[in-house]
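Here the complex is missing a single protein chain, while all its other protein chains stay put.
Entry: chain A
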Amino acid sequence: MNWQLILDSVGPIALGGLTGTIPLTLASFALGLLIAIGMALMRISGSAVLSGIARVYISIIRGTPMLVQLFVIFYGMPQIGITLDPWPSAIIALSLNVGGYAAEIIRAAILSIPRGQWEAGAMIGMSRGQTLARIVLPQAARVSVPPLSNTFISLVKDTSLTSVILVTELFRVAQRIAAPSGEFLTVYLVAAAVYWVICFVLALGQDSVERRLDRYAV
């Protein structure tokens, strides 16, 4: 082990995490959740067309590799005149991906809320939209925290794929340090350790969110 290299590389790699991996994760997760809620609502809308569109979207996202999706957007789209920088390409690909996976989680969570809750909402005079927003989604949120946390942690790791479209995130920084030094094992182990620390902290955060939402037990 080259201890000096570990000390020298851990700073830049962690910085790549702070300025690349983490913002990329947060932006893609937020956008992805919006897409997922939209897709989940389309799936349960009762409209065959909307539900069909959502179903196809989810199937494509889940049935194709993330890496291929990234290449289509970054290297493929310019051929039809849509040229995007690495960052926007990465955020689009990652959030579409999150949208596909989280849609089914959110759909299942909405469906797990008893019918009686919709009826109680109607009884007090709420429209379906109001009941969804004020009664059903808040309860569905609690149900979906554990599976969504898994999606979130997968997303952290998936951001490393964006190094191939030249996004300067944690793993790309590591590659840049490793190549000239030839110390691949050391540098990539440092990168792995930094990913692990990020995910470990996130898991702690998940616990505290769940405890806060557990003020009421259903």
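FYI, contacts are C-beta pairs under 8 Å (C-beta built on N, C-alpha and C of every residue); 3 or more make two chains touch, one makes a residue touch a chain; residues count from 1.
Following the convention adopted for this analysis, contacts and distances are computed from a predicted model.
The complex includes a chain that is not drawn, and of the options "Ferredoxin", "NAD(P)/FAD-dependent oxidoreductase", "Quinol oxidase subunit 2" or "L-cystine import ATP-binding protein TcyC" the UniProt name matching it is "L-cystine import ATP-binding protein TcyC". Contact with the omitted chain, checked across A:66, A:126, A:145 or A:164, is made by A:126. Of the listed residues A:47, A:64 or A:117, the one in contact with the hidden chain in the full complex is A:117. Counting over the whole complex, chain A has residues 114, 116-117, 119-120, 122-126, 130, 134-135, 138-139, 142, 215-218 touching the chain that is not drawn.
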